[in-house]
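A single protein chain has been omitted; all remaining protein chains appear in their positions.
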Amino acid sequence: MATAVQTVERETYLNNGYSLKSWLLTRDHKRIAILYLISITGMFFIGGFFAMLIRLELLTPAGDLVSSDTYNKLFSMHGISMVFFFLIPSVPAVLGNFVIPLMVGAKDLAFPRLNLASWYIYIIGALFALVSMVMGGVDTGWTFYTPFSTTYSNTHVVGTALGVFIAGFSSIFTGLNFIVTIHRMRAPGMTWTRLPLFCWSNYAASIIMVLGTPVIAITILLVALERLFHIGVFNPALGGDPLLFQHLFWFYSHPAVYIMILPGMGVISEIVTCFSRKRVFGYEFVALASIAIAVLGFLVWAHHMFVAGISVYAALVFSLLSYLVAIPSAVKVFNWTATLYRGSIRYDTPMLYAFGFIGLFTIGGLTGVFLASLGVDVHVTDTYFVVAHFHYVMVGGMVLAYMAGLHFWWPKMTGKMYPEGWAKLSALLVFVGFNLTFFPQFILGYMGMPRRYHAYPPEFQVLNVLSTAGASVLAMGYVLPMIYFLWSLRYGEDAGPNPWNAVGLEWMTPSPPPTHNFDETPVVTWEAYDYEHQPEEEVSVGH
Amino acid sequence: MATSDIEIAEHALQHHFASMDQQRETSTFGMWLFLVTEIMFFGGLFCAYLVYRWTYYQAFVEGSQTMNIWLGATNTAVLICSSLTMALAVRCAQTDKRKLMIVLLLITMVFGLAFLGIKAVEYHEHWTNHQFPGPNFQFDAAEAAGVNPQNVQIYFSLYWAMTGLHALHMVIGIGLVTWIVIAGARGMYSADYYSPVENVGLYWHFVDLVWIYLFPLLYLISKKHGG
Partner (left out) sequence: MASEEHRQHVLPASIYVSIWAILMFLTGLTVFVSFIELHNWNIVLALVIATIKATLVVLFFMHLYYSSKLTKVTVIVAIFFLFLLLALSMTDYLTRGWLTNQIH
C-alpha cells in the first residue's frame, strides 16, 4: 500500500546500528540480553544432545550403546552444560537483563560495561568447556568429587573446571550489577514495596550469586592446583579430606539451585498476576520469602553429603535446616494459588507454563523434603529418585518458568507476537513429555535403580523405555518454540506496547523499546500489580 | 590546558545516571560488593585452613617453625605503611592536591613492590628447602617432632595457596595503582570525580586486610622452639 508520505522508522534498540561491532561492543542491557539469549540457547541444545544420548543408552538394560567410560562423560557434560551454562544464567542474564532496568524505571543497569564484560566472560568460559568437551570431556560428574577428579580421572578436568571457574565470574558480575541497580537506580516513587516481585526474586538470587559463587571458584582453583601440582588438599593418601571438597563445593552448589529457581519464581509472580488480573496475594510475604529462601538456602548444603561420611550430628542439623528451607517456597505456592482464586483467568501460553510450574515445582519441592529426611535419604540417595526430584524442580520448575517468561516478554523484546496455537501445543508437549520422562524415574529410584549407571537390571526396562519416549516428546516441545519464535521475527503480528494489558513500567514503553528505555524518567505513583485500576480491554493481538 | 573540576565531573558523568552523586554512591557500593566476593573467595581457603589446623595441629606447629617471623612482621608493617600512603593519596584526590596524590600513590607502589620482594626471598628459601607440596616435598624434621610429613605438606599447601593468591592480588593492586597514577597525571581526577582512586584504595586496603589475618595464622602458630 504505497503512500506519498514516507514514515520514519521509529528508533528502537534493535535498529540502532546494524553492524556486528554495534552488537559486540554494545552497552545496552537489552542487546546484551539478546546476546545471552543466543548463547544460552546454544548451550541448552548441547546439553540436550547429551541427554538424548543418555536416554538412548538407557532404552536397553545392557550397556550397549556406549562404553561405561563414555557414559560417565555423557552425564557429566549434560550436567555441566545445563547447570553452569544454561540454568544459572538463563532467567537472570536473558530476562533479568532485559526487563529489570525497565521495571525499575532506569535507563540501563548500574554498570553497563560490566554487563557486557559478563557476557564475554561467559563466552570465554563456555569456550573452555566446549573445547574440553570436544577433546573428550570429563567423566567426574558435574560435581567433580575428589579424589577421583584430582587424582584418578584421566579426562580434561582442568580445562572444564576452568570453564566453570570463568563462567562463575560472569554470574558474580551479573548479580553485583542487579543488586546495585535495584538499590540505586529506581525511578522516583518506585519504593521497595512497589517493586515488581520479579525484581525481588532476582535481587535475592543476586545475593546468592555474590556470596556463594566465589566459594566454588576457590574450590575449583584448589582442584586445579591439586591436579597440576599434587598438593593433596583433598587427597586422603596425602592426608587430605575429600569431604572438605564436598563441603566447599556444596556451599555454593546448593544455594546455586536457588539462584536458578528464584528468578523463575519471579517470572511466575508476574504472570500469575497479569493473567488473573489481580494483585498478588500477600505481596510482602512473597517478597520476604524470596529473601528467606536465599538466606536459608545457605544453611543446608550438607544434605548432599548425608551418606558421604559426615558426622551424624552434623547430618541431624542439616536435615532440620533443610526442612525449614521448604517453608518459604511453600508460602509462595500458597500465595500464587490465593492470587488465582477469584481471578479473571486467561489461558494464554505464559499462563499455561505458569500452571505447569506451580504443579511440577510442588512435586519437585515436596520430594526434596522426602530427601531431607535422613532415613529416606539413605534408601534413595544416588538413585533415580534424586534424579527425578531435581529434574522436577529444574525442568518442571525452572525451564517452564523460563519458557513462560520468554513467551510473556517476547512481544516486548521483539515487537512481534508468536503464534498462539503453536505455542499452546508446545506447552502441552513439554508438560506431557516432561512428566512421561521423569515420573517413572521416581519409581525407578525407589525400586533401587542407581543413577549414573549405563546398565541396569532388566526389570527396570519398561519404565526406562517410558522415560525415553517422554524425552522424545519433550524434545519436540523444545524445538517447536525455536522454530516459531524465529518465524515470528519475520511474520509475527505487531505486538504493540502492551499486548497482555499488564501493569508495570516495562509495558509503558514501546515494543521494542528505544535504546534509552524512557523518553522521560517515569514517576511512579501506583502500587505493584495495580490491576484494579487497569482497564480490562479486549486483547486484540495474537488470537 | 587545565580543566576545571566541573568540566572533569561533567565529562565523567555517565548517561544513565541522574547526577554525579548517584554515580559516585553507586560506584562505591559496587566496589564494596566486589570486595564481598573477595571475602568469600579467600574465605574458602580460610575454611580449609581451619579444618586442617584443627585436624593436624602439631603438623601445623612444625610447619610454621620454618617461617621467618621477622620477614613476616616486616611485610605486615610494609603493608600497613602502604595503606597509610594510599589513604592519604585518596585524601589528596578529595582535596584537589593532584601532585601530592601522585607522589603518595608512587610511594604506595614502592611499598607494594617491597612486600613482593620480601615474599620472593621467603619463597626462594622455602623452595630450596623442598618445602613446596608435590612429589619433591621433603620435611626431615617431621619424624623427630612426631608428626606425619604428609600433614606438614598440607600446611605448606595452604601456605603457598593463601600467600600466593594474596601475592597475585598484590600484583593486580600494583597494576591498578599504576593505572590511576597515569590517569591522575593526565588530570582526569578532581575533588568532584575521584571514584576510581577511592575504589582502588578500597581494593588496596582489602589486600592489606587479608594479610593482617594471614600473618598470625601462618607465622605465629606456636613458638615452641622459642623463635
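First chain written, first letter: the chains are A and B, and each begins at residue 1.
Here is the rule we use: a contact is a pair of C-beta atoms (placed from the backbone, for glycine too) under 8 Å apart; a residue touches a chain by one contact, two chains touch by 3 or more.
Keep in mind it's a predicted model, so treat the numbers as computed, not measured.
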Interface partners of the hidden chain - shown chains only, full complex considered = A, B
Pick from A:124, A:288 or A:310: which residue touches the chain that isn't shown?
-> A:310
It is residues of subunit A that touch the chain not shown, namely 183, 211, 215, 243-244, 247, 251, 298-299, 301-302, 310-314, 317-318
Contacts of subunit B with the absent chain, listed as residue ranges | 5-6, 9, 20-21, 24-25, 28-29, 32-33, 35-36, 39-40, 43-44, 46-47, 50-51, 54-55, 69, 73, 76-77, 80-81, 83-84, 86-88, 91, 94-95, 191-192, 201-202, 205-206, 208-209, 212-213, 215-217, 220-224, 226-227
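In this section, only the chains that are shown with their structure count from here on.
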If you average the CA atoms of subunit A and of subunit B, how many Å lie between those two points?
-> 36
In their shared complex, at which residues does subunit B touch subunit A?
-> 14-16, 18, 22, 25-26, 29-30, 33-34, 36-45, 47-48, 51-52, 55-56, 133-135, 148, 150-151, 153-154, 157-158, 160-161
Quick one: in the complex, what on subunit A touches subunit B?
-> 106-112, 114, 172, 176-177, 179-180, 183-185, 210-215, 217-219, 222, 225, 229-233, 238-241, 244, 247-248, 251, 516, 521
